[in-house]
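Since the structure comes first, as structure tokens, the remarks are kept for the end.
The other protein chains are all here in position, but one chain of the complex has been omitted.
Coming up: chain A.
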Amino acid sequence: MSEAPVLQDPDLLRRLLRAKDRMDAASHEEWPVGRLAEVSGVSEAHFARSFKQAFGIPPHRYLLTRRIERAMALLRETDRSITDIAFDTGWASLGTFGRTFRDITGHSPSAVRSQGKQTVRELGAVPECIVSAARRPGLTTAVSEKRRQAANGTNRPEQTQESS
């Protein structure tokens, strides 16, 4: 399990951060690895590997956490329909959104909506990006793996190898 930490070049990390920032700023957009790699100025293969090494999560999964986080904020803070929220946060279908949302948060979108409304204003003094980050769902395992665990009632450690 324990891997020796591999030192990554700070200049590369700074460029990987740029790709992460771009996903943060527009998580509803499509972010194929090619587009991200271009932002960071590296090859696709190098990007996926070094992003996961730097931030501990493959780029696509990181994007999912940002989309879910954004959807949760919209559910709490607005009265917009769940369908609108699904499309506006980057999903191609309501079904995929609902399924992924439940897999990641353990709740349905409508449950999160009814639970969260009363806490919205309490954190008004904290910059919104920090509040969002604090509320971001953890996603240390692949969504498919999470589903499997839920089905089996098991709690296995994170997979170390997987494609993003």
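Following the convention adopted for this analysis, a contact is a pair of C-beta atoms (placed from the backbone, for glycine too) under 8 Å apart; a residue touches a chain by one contact, two chains touch by 3 or more; residues count from 1.
Simple rule for what comes next: contacts and distances are computed from a predicted model.
**Q** UniProt protein name for the omitted subunit, picking from "Succinate dehydrogenase flavoprotein subunit", "VOC family protein", "2-oxoacid:ferredoxin oxidoreductase subunit beta" or "Redoxin domain-containing protein"?
**A** Of "Succinate dehydrogenase flavoprotein subunit", "VOC family protein", "2-oxoacid:ferredoxin oxidoreductase subunit beta" or "Redoxin domain-containing protein", the absent chain's UniProt record names it "VOC family protein".
**Q** Touching the left-out chain: which of A:24, A:44 or A:88?
**A** Touching the chain that is not displayed is residue A:24.
**Q** Using the document's definition of touch, tell me which of A:11, A:30 or A:79 contacts the absent chain.
**A** Considering all chains, including the one not shown, the answer is A:11.
**Q** For chain A, enumerate the residues touching the unshown chain of the complex.
**A** Against the missing chain, chain A presents residues 7-8, 10-11, 13-14, 16-18, 20-21, 24-25, 54-55, 124, 127-130.
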